[in-house]
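Other chains dropped; remaining ones untouched in position.
Chain naming follows the written order as A and B, and within any one chain the residues start at number 1.
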């Protein structure tokens, strides 16, 4: 499954990347699995997305939870808790 | 109902006047202006940069406004949120709510601000003498937003 990943703010800087297109292994079907897959990259990925770290995921621009399903062509954004206003 | 995300400053008075015009049912307007302070968490702040998630930002704010309309009888609402580089005393955000009665205007305006703070994808990076730093989310903002849940008054 191909998805587009976006990173914002502190996570964008920590990962050194703003956006990427990735082909996910077949078993990665929801946000929780995607997060563990990204942690597998090690380094900043493991540190920033480890259990207990505060980050948020949106799928197709809607806030998502660990069980939110992914789909072909999804836009998945990973970012810190928001601090606007 | 109107949502704008923009780099440019805004004129709160002109926006309030525009909202008022042409709806003689309006009896109450509550407005909020957020301003960049020169100190945060005890450190002097030389300025900040607001990053956002284009596309999702507008959707998220529109969803928040739609929720406010379900909860209160509001006649009109406006949200303007700036992005990019801002200096102390610059305006960051404007929320204006028009209603027939003041209680609903106040409640919806405060609800919109609390939800903007916790639901809309904006991130602040402050410039301080010690360097730039991303502003951490505040527990007090989560608590402020949590006051409005569960639905029902």
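Things to note:
In this section, contacts are C-beta pairs under 8 Å (C-beta built on N, C-alpha and C of every residue); 3 or more make two chains touch, one makes a residue touch a chain.
Keep in mind the model is a prediction, meaning the values are calculated, not measured.
Whole-complex chain count, expressed with the shown labels: A x2, B x2.
We adopt the following convention: only the chains that are shown with their structure count from here on.
Averaged C-alpha coordinates give centres for subunit A and subunit B that are 26 Å from one another.
Of all the residues in subunit B, the ones that touch subunit A in their complex are 34, 50-53, 55-56, 59-60, 81, 92-93, 113, 116-125, 134-138, 141. On the side of subunit A, the complex with subunit B involves touching residues 6, 8-10, 54, 58, 61-63, 77, 79-85.
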